[in-house]
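Reading through the structure tokens given below for one structure.
Here the complex is missing a single protein chain, while all its other protein chains stay put.
For chain A:
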Amino acid sequence: MSSVPLSMYLMLALILFCIGLFGALTKKNAVIVLISIELMLNAVNINLVAFSKYSLHPGLSGQIFTLFTIAVAAAEAAVGLAILIALYRNRPTVSVDEMDTMKH
């Protein structure tokens, strides 16, 4: 059962995080960007769970943290989507490219 080493979990988390980062930075569609962010959060969750089992002092705190993160991520997704819809009402687009009012 415990034949998979820690580094493999970390590698998986890294890959997942990088995919999420790439998506968040390059995708045009705002929904995809939000999904990518969820991906990055989940990469972190994998790290937390992996360390809770394989660190020098294994314990439950990492898994509990993960539960918190999932809860916060759900809330964050809800807020993110709400903002998206609010934006969409002002501007009929979901393309992140066209949302450049921060420069003003």
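Going forward, a contact is a pair of C-beta atoms (placed from the backbone, for glycine too) under 8 Å apart; a residue touches a chain by one contact, two chains touch by 3 or more; residues count from 1.
Quick note on the criterion: contacts and distances are computed from a predicted model.
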item	value
Name of the absent chain as recorded in UniProt (options "Phosphate transport system permease protein PstA", "Elongation factor 4", "Carbon starvation protein A" or "NADH-quinone oxidoreductase subunit L")	"NADH-quinone oxidoreductase subunit L"
Omitted-chain contact residue, chosen from A:Ile19, A:Val49, A:Leu84 or A:Met99	A:Met99
Those residues of chain A which, in the complete complex, touch the missing chain	21, 24-26, 33, 96-97, 99-104
